[in-house]
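Each chain you see keeps its place in the complex, though not every chain is here.
First chain written, first letter: the chains are A and B, and each begins at residue 1.
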Amino acid sequence: MRQALHTLEVRTSGKSLVPITRDVVAWTQAQAIASGLLTLWCRHTSASLTVQENADPAVQRDILAYFERLAPEGTEYSHDDEGPDDMPAHLRAMLTNVQLTIPVERGVPTLGTWQGIYIFEHRSNPHRREIVMHLLGE
Amino acid sequence: MRQALHTLEVRTSGKSLVPITRDVVAWTQAQAIASGLLTLWCRHTSASLTVQENADPAVQRDILAYFERLAPEGTEYSHDDEGPDDMPAHLRAMLTNVQLTIPVERGVPTLGTWQGIYIFEHRSNPHRREIVMHLLGE
């Protein structure tokens, strides 16, 4: 049983779902661990991780529009000195996830056919995001 | 330290919380791993996993009614070619979880007294759902 750890750095450019499935799968495969457990950790409180359909781009548009309604800007928040998109960003991060742990079989994460892994960027301005990847297995 | 991996297949019949605690605990116990880490991964984007009260069935009725309001059908979604329940299903899956990782002690997951594990089926039609179970420990 052994471990591997790596930080994936991703540049985002405004509110969006940024696909990272390829990067995650490629790094996992490169570790040559046949069976194990892969953990992704998002080191931020205004961006998150989500697993969503990887086929129709309309799904992503609907998701973005939905979260604008669910945790809207323009509400009177006490915490507003980092801009109107900051507090909604924290709320949206809480409502989704900052962490995913996925079983690994035959060297790859056991994602379903339609599952893609995304960084969900909640801020309007460009950001550099760090996702810690940890793999344990043999 | 060793690992075990198994896919649990569950047939669902419409929007509901389908209890899987017994199946999960039984499989965990059968691996004879005293201490470890159990991970459940839902291989879908329109069904999810949740931990909720296992006692009063009214809790489940309230949960289903709440999510109908929180991510309603009938809103104009761009992605609607798989039916009016599909996009709300994606949103509800995002708002809950596709993964659970539970410490194992004395051969069983350390669930609290009132915690039950459920597949949260978000689609109206029957589906076959796959939950990957991964156990690591000794």
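Just so it is clear, contacts are C-beta pairs under 8 Å (C-beta built on N, C-alpha and C of every residue); 3 or more make two chains touch, one makes a residue touch a chain.
Given the structure is predicted, the values throughout are model-derived calculations rather than measurements.
*Asks:* Of the full homomeric complex, 2 copies appear; what's the total?
*Replies:* 3
Rule of thumb we're sticking to: only the chains that are shown with their structure count from here on.
*Asks:* Specify the angle of rotation obtained when superposing chain A on chain B by their C-alpha atoms, rounded to a multiple of 5 degrees.
*Replies:* A turn of 120 degrees brings the C-alpha atoms of chain A onto chain B.
*Asks:* List the centre-to-centre spacing of chain A and chain B in whole Å, with centres computed as mean CA coordinates.
*Replies:* Those two chain centres are 20 Å apart.
*Asks:* Quick one: in the complex, what on chain B touches chain A?
*Replies:* Those in contact with chain A are residues 1, 3, 5, 37, 39, 41-45, 70-71, 77-79, 87, 90-91, 93-95, 97-99, 101, 130, 132-134, 136.
*Asks:* For chain A, which residues are in contact with chain B within the complex?
*Replies:* 1, 35-37, 50-53, 56, 58-59, 61-63, 66, 70, 95-97, 100-103, 105, 110-115, 136-138
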